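One chain of protein is taken out of this complex; the other chains stay put.
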Amino acid sequence: ADIELAKKSTLEKILKNGELRVGFEAGYMPFEMTDKKGRFVGFDIDCAKEMAKAMGVKFVPVNTAWDGIIPALLTDKFDIIMSGMTCTQERNLKVNFAEPYVVVGQTILLHKKHAGKVKSYKDLNDPKFIVTSKLGTTGEMAVKRLIPKCTYKSFETEPEAALEVVNGKADAFIYDLPYCAVFHGQQGAGKLIFLDEPFTFEPIAWAIRRGDPDFINWLNNFLRQLKNDGRFDRFYQKWFESTAWLKNVQ
Amino acid sequence: MYVSSGLEPRRTRKYYLTWGSFFFALVFILVGLLYYSTQMVDYSWRWYRVPQYFFFQEEVEVRAEVQGEVLSVKDQKKKALVTVGGEGEKETYTVPLSGLWVEQGDFINMGDVLASHKEWQVGILLQGLWLTLKVSLVAIIFGTILGLFTGLARISQNPTLRWGAVTYIEIVRGSPLLVQIFIWYFVFGTLINSLLNRYGMPSIPPLWFGVAALSFFAGAYVAEIVRAGIQSVHTGQNEAARSLGMSASQAMRHVILPQAFRRILPPLAGQFISLIKDSSLLGIIAIRELTKATREVVTTSLQPFELWFVCALLYLVLTFTFSMLVQYLERRTVMS
Amino acid sequence: MYVSSGLEPRRTRKYYLTWGSFFFALVFILVGLLYYSTQMVDYSWRWYRVPQYFFFQEEVEVRAEVQGEVLSVKDQKKKALVTVGGEGEKETYTVPLSGLWVEQGDFINMGDVLASHKEWQVGILLQGLWLTLKVSLVAIIFGTILGLFTGLARISQNPTLRWGAVTYIEIVRGSPLLVQIFIWYFVFGTLINSLLNRYGMPSIPPLWFGVAALSFFAGAYVAEIVRAGIQSVHTGQNEAARSLGMSASQAMRHVILPQAFRRILPPLAGQFISLIKDSSLLGIIAIRELTKATREVVTTSLQPFELWFVCALLYLVLTFTFSMLVQYLERRTVMS
Amino acid sequence: MIQVRSVSKTFHLPHEVKALVDVSCRVGAAEVVVIIGPSGSGKSTLLRCLNRLEYADVGNILIDGVDILDERTDINQVRTEVGMVFQSFNLFPHKSVEDNLILAQRVVRKRSKADCMKKAHMLLEKVGIKDKARVFPAQLSGGQQQRVAIARALAMDPKVMLFDEPTSALDPEMVGEVLDVMKALAKDGMTMVVVSHEMGFAREVADRVIFMDQGAIVEEGAPNRIFDRAQNPRTQSFLSQIL
Partner (left out) sequence: MIQVRSVSKTFHLPHEVKALVDVSCRVGAAEVVVIIGPSGSGKSTLLRCLNRLEYADVGNILIDGVDILDERTDINQVRTEVGMVFQSFNLFPHKSVEDNLILAQRVVRKRSKADCMKKAHMLLEKVGIKDKARVFPAQLSGGQQQRVAIARALAMDPKVMLFDEPTSALDPEMVGEVLDVMKALAKDGMTMVVVSHEMGFAREVADRVIFMDQGAIVEEGAPNRIFDRAQNPRTQSFLSQIL
């Protein structure tokens, strides 16, 4: 065993500093967001708090901009990304992922004027359609890969992109299922059509810097524990199957 | 103002009244137009949701830390003393009378709520505002110190000092603050923290790199202010001091700087106002000042119109307050 | 500069040489220190990766659009004429000779590559730079027009115009550009586009709201420049013009403005430089100017150090070039 | 030609100054009036009131029968009839001498380019600087500049000319050339009001001299009477100082 490698593990640093710095971008409901009181809440935040508890250290949230989140991880602005990040092969070349904990896919929020005319992402593949998504996300990648001919506009945050469709400035918003579901529930009534059949396969996982097998090992075992002792399901129910949390957010 | 009495037609009181009220009418119409067009696009204004981002009431619950029975509830004016006991343990809690949840004799599990009361908490926008102010203040302090020395170096005869100062000033004033913030955060921040970690020292939180970026930015502008201030002191003052036998630095310290100081103060305060505005960029590197706080709230509340107007208003209030101060300082400078 | 001959010790040539070279030594040491500390934290510099963001070679492939066989390959100096045919179809492609992939008689499927050649393309950073310049230029043009009228309104006797101008100037100068950009984008942008859509008109792309924010921002500053320029023209000029029977607006147009113009030009150019730097904020609303382009490249290339330094350098080159221009303009103004 | 009736004028800023106190006078057609008086006595203010560069607070001012203080008067029309020459020339520095003379003709009088040109060259010849037509004001001496300024005012064919100390900003050797132009003008029958301390000019050309002090007209009369036999002690003491 390479004891030097173990010593250099992020785990060691977390324990030494007594804090677990978690990077995410608030706004990706229901994974992470800011509530009315200015506190960070969401599925990932609950998991992160459990993780910090399991390590016996303090939980420190770092709310950062999405398109800088991987550079920020690599430049050690935080120890782990827990931000509903899809484990893509491209990202995986730059960072390591723990085992996926949720699988989502891209879905479509469509402006109601296209009801019935657009049935799947394939129908959007035409320059006359303005499709929005968020910068640097798998939504964007999916658009570029699968709907290359549409007019694509990227935005800094999810609501900006989605509101563009609500306001009629764009025709469709492509994004992960959970967010689209939440947004459709809140804002979409009468304005949007939700095509909720995912057309991509996107496992979501926590990301850390490369070359740290100890940390990966710890994370995978922590995840197994979380999933099997019922906490994971409780969180899942709280954030994905009920909407009670919405009232704390708005 | 550009007055030359006879050249403008003579205006009556009525003229001023008419066009003055017309101005207010115009403002009114513009606001009305804005409101009307939001109605057209089905935007529902929810101003009532805004105050909670300034202050909100939080339910604070007092929970039992032992298991047992409520032994007694003693009334003490607005407070109540609740004693819970069982199995040899006994604890007493002071709670507000109005929020009492239990009565004497109730059976209590560990963690049960005994009473609750509401407490006012500062909301996210106010916290952001406070951080904005704090960061600007710290940055202007460091910036002033840095600017003072750079300004002195700028007018020094020593080429190293002078060129060094010029290089610093030109680089900082020639590139966008945003890029400087990124460089501090991603380049210097990474380097410094990695080196610190290497030698087992705790790392510096990102807030401080933001403050460093702002301070260095302000420092370059303050340096020019300091230079102008010093050069505005009449040469005769320096000559008088030096001909009394003072050294260059003594003359600077005792004669030039105290006089330059008064002329520096108003533009320095102006720089502080700029800094308040510039600090809005810190949100980019995860510092939750006012603009970032607003963005976060907008993301979840989806009420962009109200919140952005409120945000702009808060900045206006800040800058307006401080520019009043600047004007006051300027009046005082002119007088003395 | 602050010179008073006899007060500074007399410096020899050697003194300047020594301290001058010391300055360069210092710069060298600082750069070395930076390099050394990046080595300490195991950062690997990859400067060779940077040029591709300015220019890169793209492989352009010529693909067959029919199925069949290569019927002939005709040599025409550096070009080759490839004829592919089969099943009644026949197509001829002109391709560069050096990049030929096929020979006569080869069997070709639809979509097979016949030949490829390399073409130079403009990289993302250069595109961003270009957009930065374009946006700044458009904004300064609109800003100047707006500022001209606001500046005139600011010194008008009419309360509506004057107060209107003051309100506009104070609001714009009192709040951060970032917040203004958000307001233009989220509030006005949403409103305007929704209204346009309602009446079946095409919506305005976000770039224009960014330009609008910048223009209105610049306009407020230009207004103050215009006002100062006009007020710097001696009153006698206006009196002379008016006493010849010119109306207020004729005097303004033919006598005051042409003279004010020369004094306005240098600060206006300075404002343009500010605008170049301020345009870096447009990235926030997904306009891919230089800063945004750099951010995107950093996200994918993960070479933040090189790229942020390059980005800063590009801005410095831009602002430095234009400030040379300003100095040239100022010299010309002083001379005339 | 000019009638001034009980005109008063007070400046309120920076502090209250009574510049004119109940001033009345008249200037007939083809008459040349010279105004003298100590500094701050209101000479310039009176002159500037005559073409409404300053508003008189009370009283009436009639130019050729038109009340210029009336709101309905087109003041720009009146100003074309009243030429004004300033102490500091106030030529337009961004225009050549020729263009200085042409500008107002084109803009105000709407004359054709050729007419303007002809007029300009005629006047430049009259004031004796025909050869400087294409030159810019900054390249002229003070005396030349002032002569251009006179020509510029004349280009509008005014009925009255006002001069506010036209020679006091000039080097002594240039005073003569400007006064010569003014004398020629007087001889041609122009109505003129001149603020000046050039006693020789006043004696030779003036029909009447007005002495002002503290915003009021103290004494007026033929030059000889004022200069040699002033009645008022204030006039006497002022003249004793400057003669």
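Order of writing sets the chain letters: A, B, C and D. Residues in each chain are counted from 1.
Keep in mind that, in the parts below, a contact is a pair of C-beta atoms (placed from the backbone, for glycine too) under 8 Å apart; a residue touches a chain by one contact, two chains touch by 3 or more.
Keep in mind that what you see is a predicted model, and the values were worked out from it rather than measured.
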item	value
Selected residue (touches chain absent from view) among B:L7, B:V255, B:I273 or B:L318	B:V255
Residue among B:Q39, B:Q57 or B:S247 that touches the chain left out of view	B:S247
Residues belonging to chain B that touch the chain removed from view	234, 236-237, 239-247, 250, 254-255, 258-259, 262
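We take it that only the chains that are shown with their structure count from here on.
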item	value
Those chains which touch chain C and also touch chain A	B
Between C-D and A-B, the pair joined by more C-beta contacts	A-B
Mean-CA-position distance for chain D and chain A (Å)	82
Distance between chain centroids, defined by C-alpha means - chain B, chain D (Å)	60
Per-residue multi-chain contacts in chain D, two or more chains	53
Contacts with 2+ other chains: residues of chain A	68, 71, 75, 163, 167
